[in-house]
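My questions all concern the structure below.
Missing here is one protein chain; the remaining ones are kept as they sit in the complex.
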Amino acid sequence: MQAEKLKNVLEAILISADKPLAIEKLLGFFQEEDLVNRNDLKKALFDLQQSFTNHGFELIETASGYRFQTKEEYKQWVTQHWDEKPSKYSRALLETLALIVYRQPITRAEIEDIRGVAVSSHIIKTLQERDWIRIVGHKEVPGRPSLLGTTRHFLDYFNLKSLDEMPSLSEIQDIDKLYPELDLKMQEELGNIEQENTTEDKLGSSTISETIVDGKEQTQSKQD
Amino acid sequence: MQAEKLKNVLEAILISADKPLAIEKLLGFFQEEDLVNRNDLKKALFDLQQSFTNHGFELIETASGYRFQTKEEYKQWVTQHWDEKPSKYSRALLETLALIVYRQPITRAEIEDIRGVAVSSHIIKTLQERDWIRIVGHKEVPGRPSLLGTTRHFLDYFNLKSLDEMPSLSEIQDIDKLYPELDLKMQEELGNIEQENTTEDKLGSSTISETIVDGKEQTQSKQD
Partner (left out) sequence: MPDKVIEKPQTPRQGELPFAIVHGEAISAPPEDLYIPPDALEVFLETFEGPLDLLLYLIRRQNLDILDIPIAEITKQYMNYVEMMRNINLDLAAEYLVMAAMLAEIKSRMLLPRHEEIEDEDDPRAELVRRLQEYERFKKAATDIDELPRTGRENYATSVDVIREDKIKPEPQVELRDILMAFQDILKQVDMQKHHEIEREEISIRERMTHVLSRLEGDNFVEFQTLFSLKEGRLGVVVTLMAVLELLKLKVIDMVQAEAFAPIYLKPVSGLEEGE
């Protein structure tokens, strides 16, 4: 592979990686016919590092490998990504969480089966990063899919001593009785949620704008 | 702020963003003392786009703003970060999506009418959860069925700035040309259909007008 192309391929790999990549790992991205060896890689990485010295981000080498990161001197601007007020979790995330709570241990495929749609990796990742769910084992079927369950942290967050304190299914059927005082407010919110996400609800004007987030992917449901 | 510094700050902001950022949003990252105005930003963004033409990733503008992404020509390497192959969508889903894209706002019944088969709920749900489509209103007919349209996120996902950039629909051949002997009435009707089709196909602005195309009536006007 030509040096220039190799540099670009490496750039593309490293800029989209979610963790540092060591030379060994990087070599694994190439096929035999790419004709790339260790030395080519080292040289290309060195060149890359040089070429980003005057940019807003740089290529650094950490103990576990190479990683692009934003430069320290620009942190005051970059930090403002996190100044936004917290957004809401998507309906899909809440339903996934609910199924993990009530059906644990459960595989992703089983969740998809019940919900009738694919569960995005983002959702699982977000729930794991929040330390609300974790992999508790593997199901002995082809592919050995992970079994998901809730964590102690989940109980703590919701002030529960154990899952027993979650309302039972029969109580859920009559959620209004459970929270009579919330009735009105809840109906409002239910309305909003349905308008955003689900199929049938009257949406007189199409002006509801609400930012839905599942984890990293932030999406705007308004067309403008 | 100096042009060179502004470029670097923008780079740092955009490379670490998890969604496209429009100029308005980007302006919000700067303080008054940064002395950055809209024009400075535009110029810097233009320069940035230019400066990444020979790299492994690029700065592109989609419907909701600017974002860095890896270039298509390096996908074979980048895709190896993940074990799973990128999701494939069924023909049924893609055809349903195509109808919503080109015929929005459209009801589910109208989609079924053109495709000649029922549209499964899970396709609509998947499209909604991907945030590619949303309910944009309701048709004033019995049952007030939902009218579906595409979202800004759909455009972002497919690297489009606006619906104008969608490939245009293929032309419908005119049956009259082959059978000039066919009666006048039919020519008229076909003419009408064609006219309507061409106006719809332009997809001028992404603003959804309240005009409702009644595919059903067209279909049935020929029945006898």
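Chains here go by letter, A and B, matching the order in which they are written, and residues are numbered from 1 within each.
Everything that follows uses one rule, which is that a contact is a pair of C-beta atoms (placed from the backbone, for glycine too) under 8 Å apart; a residue touches a chain by one contact, two chains touch by 3 or more.
Predicted model, so just to flag it, every value in this text is computed and none were measured.
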Residues of chain B in contact with the chain not shown: 15-16, 18, 57, 67-72, 75, 78-79, 81, 86-87, 89, 91-92, 94-95, 97-99, 101-102, 114-118, 156-160, 166-167, 169-170, 172-173, 175, 178-179, 182-186, 190, 193, 219, 222-223
Positions on chain A contacted by the hidden chain, ascending: 12, 15-18, 57, 67-72, 74-76, 78-79, 81-89, 91, 94-95, 97-99, 101-105, 114-116, 130, 134-141, 144, 147, 149-150, 157-158, 160, 162-164, 166-170, 172-173, 175, 178-179, 182, 186, 190, 198, 213
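Here is the rule we use: only the chains that are shown with their structure count from here on.
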Geometric centre distance via CA averages, chain B-chain A, whole Å: 24
Chain A-facing residues of chain B, complex: 4, 7-13, 15-19, 28-30, 54-57, 64, 68, 70-71, 74, 77-78, 80-81, 84, 87, 121-122, 124-126, 128-129, 131, 134-138, 144, 146, 149-153, 206, 208
Complex contact set, residues of chain A against chain B: 4, 7-13, 15-18, 28-30, 54-57, 68, 70-71, 74, 77-78, 80-81, 90-92, 116-118, 120-121, 195-206, 212, 216-224
